[in-house]
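Below is one structure, written out as C-alpha cells; comments come after it.
Complex shown without one protein chain; remaining protein chains in place.
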Amino acid sequence: LLDVYVQHGKGTATGWALQSGGQSGSRLGVRGSEDLGGGLSAVFTLENGIAADTGTVTQGGVFWGRQAFLGLSSKEWGALTAGRQYSPHFFASVANDIFGTGVGGGFASFVTTTVFRVDNSVTYELPKIAGVLGGSVMQSAGEGGAAGTKATSAHLRYASGPAGLSLAYLQRNTVEKQKLLSLAGSYDFKVVKLVAGWQDVKNLTGALGAADDRREVWLQAAIPVSASGTVQLGAAQAKASGATGKDAKQWTAGYSHALSKRTNLYAIYTQVDNGTATNYTTGGATGAGPAVTAGVDATALTFGVRHSF
Amino acid sequence: LLDVYVQHGKGTATGWALQSGGQSGSRLGVRGSEDLGGGLSAVFTLENGIAADTGTVTQGGVFWGRQAFLGLSSKEWGALTAGRQYSPHFFASVANDIFGTGVGGGFASFVTTTVFRVDNSVTYELPKIAGVLGGSVMQSAGEGGAAGTKATSAHLRYASGPAGLSLAYLQRNTVEKQKLLSLAGSYDFKVVKLVAGWQDVKNLTGALGAADDRREVWLQAAIPVSASGTVQLGAAQAKASGATGKDAKQWTAGYSHALSKRTNLYAIYTQVDNGTATNYTTGGATGAGPAVTAGVDATALTFGVRHSF
Partner (left out) sequence: LLDVYVQHGKGTATGWALQSGGQSGSRLGVRGSEDLGGGLSAVFTLENGIAADTGTVTQGGVFWGRQAFLGLSSKEWGALTAGRQYSPHFFASVANDIFGTGVGGGFASFVTTTVFRVDNSVTYELPKIAGVLGGSVMQSAGEGGAAGTKATSAHLRYASGPAGLSLAYLQRNTVEKQKLLSLAGSYDFKVVKLVAGWQDVKNLTGALGAADDRREVWLQAAIPVSASGTVQLGAAQAKASGATGKDAKQWTAGYSHALSKRTNLYAIYTQVDNGTATNYTTGGATGAGPAVTAGVDATALTFGVRHSF
C-alpha cells in the first residue's frame, strides 16, 4: 500500500508540503500461512513502513517496524503469535475510528491515545465465542527481558450485525505506569455510521510526576453520499485532570472517493485546538502535520491518493 | 538487477577491489499498475539500491532510495506522480549517455553533472505529442515544505526513428541556486550510434562564492561488432569559467558482451584527468573508483557481470 498527499498546513508557519501516509501508512509486506492439518496453521507477517515522499523507512527506521511475528493458529483454540505486533488496545482503537488512525482522527494527532506496536510480545487471540464475542491478550517479555520495557494489553469485542463494542486495556512499565482503559462502539445505520469512544488515561507520558492523567472522548460519522464517495466527520477531545493548559480538541471534515476497490482519492480538512501547554499537530497515519509550538493551533488541508497492492 | 565488478584502479594508490554497480546500480524493486478504467491507471514504483559487494544499502542508506512514488497515469492526459523520483534532467541525461550513467561515463565520475533523484517531488509527464514530442516537469515541495530543499526541473524531448534530441533544465534552491541547462542528442547510423551533449552549469556546488560555473561537453559512440558485442567509446570535458585548475577530462574505451537479454559481461577502461583543484575519480553507477587527491589522475580497468531479474 502506498499513500501520498499534498498538504497545505498552518501552524507556527504556513505552507505546502508533500507527505506519505495520510489515510494509511505506506507499506510493503509479506504474509503467509501453512496448513498443518487438524485446523492448525503456521502464520507469519513481515511488514515494512515506507516514507514514500523520501524513500526512507518509517517507525524510527526499524525496517520490519510495522509488524514482524510468527505463530500457530487454530480455528478451535485460537492463535498464539510472538514478535513485534499490534497491541490488542490498538485493534480496539482502529476498529472504532472512522479515519482508521489516519489523518483527521485523534489517534494520528495524539489527541486520543493508543500504543500501536509492542516488541518481544506474545499474543493469544481467542477463538470466536457464540459468533459475536472475540478478543485477545498480549504480554511483552521486555527487550532482552528488561522490566522497564514490558507491557500488557487485552481487548474484548462484541460484533453483531450493525453493532460493535470494544473494551480495551493497556499497561506499560514506564517509570509511572501508563494505563489506558477504553470503551468504544459503533453502529451502522446505513445512511450514517456513528462511532463513539471514551478513554481513561493514567500517566500519558509515563514520566515521573508529569501530572498527565486525562479523559478522552471522540465522536465520528461516516456518511455514504454516492456509490463511491463517503463524507467523514469527526471530533475528539482530551481533558486533563490535575493540570491546566493540557486540554486539546480536534475536529475534522473529509471526503474519500473510491476509484476502485484498491485505489481512492481523499480530501480532508482537520484542525487541532491546543491548550496553552500542548503542541499537538494534525498528523497522518505516518505523515507529519505543520509544526506548532505550545498553545498554537494547527490546521491542515490534505489532498491524497491511496493505492493498495 | 545485480552488477558486480572487479576493478584494477590507479589513483593516489594502486590496487584491486571488488565493487557493486558498474554499468548499473544493483537494485531490487516492486512496480505495479492498476487499470482504473477510461484509460486511467494507478501506478507505483519502490526500488531499493544494493551494494552487492557488502550487502549494505546504497543512496546513503535510504532504503527505498532509488525510487519511491505513487500516481495516476492516463494515456490521453499524461501522468501525475508524487514521491522520491528521478528528475526530468536525469531522464534527459541517461537517454544521452552511451554508458547509461554507469562506469566510463561523465555522469558517474561527475565530470558531467545531473541530479538523479528529488525527494518530495510532484512530476507531470506530458502525453506524447504528434508521436515524436514528449517531456515532463517536476516541482519539489521541499522536505516538510522547507525552501532550501526545493527544486524544479523540466525536460523536452524529440524522438523520431534514429534521431533523438533532449533539452533539459534543473534548478535547486541551494545557497547560490544551482542551475543546469543541457542540450544533447543522438543519432543511430546502425554501424555506430553517436551521442553528443552540451551543458551550462551555474553554481555546481551551490556554495556561496564558490566560483564553480562551468561548461560541459561530451561525445560518445557505440559500435556493434557482433550480434552480442558492442564497443563503447566516450570523452567528456568540464571547463570552468572564472576559476583555474577546475577543468577536468575523461575518456573511456569499453566492450560489453551479452550472454542473454538479461545478462552481460563488460570490460571498461576509463581515465579521468584532473585539474590541479579537482579530484574526480572513475566511479561506476554506484561503485567507487580509486581514491585521488586534487590534481591526481584516476584510471580504472573494470571487469564485470550484470544480471537483470
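For clarity, chains are labelled A and B in written order, and residue numbers in each chain start from 1.
Here, a residue touches a chain if its C-beta (ideal position, glycine included) is under 8 Å from a C-beta of that chain, and two chains touch if they have at least 3 such contacts.
Here the structure is a predicted model, which is why all the values come from computation and not from measurement.
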Q: Kindly state which of the options B:Val192, B:Leu259 or B:Ala294 is in contact with the chain not pictured.
A: B:Leu259
Q. Which residue among B:Val6, B:Leu183 or B:Val217 touches the omitted chain?
A. B:Val6
Q. Which one touches the absent chain: B:Lys202, B:Arg215 or B:His307?
A. B:His307
Q.
Under the stated touch rule, tell me which residues of subunit B contact the chain that is not displayed.
A. 2-4, 6, 9, 13, 15-18, 20, 26, 28, 48, 50-57, 63, 259-260, 262-263, 288, 291, 305, 307, 309
**Q.** Interface with the unshown chain - residue positions in subunit A
**A.** 30, 32, 34, 36-37, 40, 42, 44, 46, 59, 62-72, 82-84, 117, 119-122, 140-145
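Going forward, only the chains that are shown with their structure count from here on.
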Q. To bring subunit A onto subunit B by a C-alpha fit, how many degrees must it turn, rounded to the nearest 5?
A. 120
Q. Rounded to the nearest whole Å, what is the centre-to-centre distance of subunit A and subunit B, using the mean of the C-alpha atoms as each centre?
A. 41
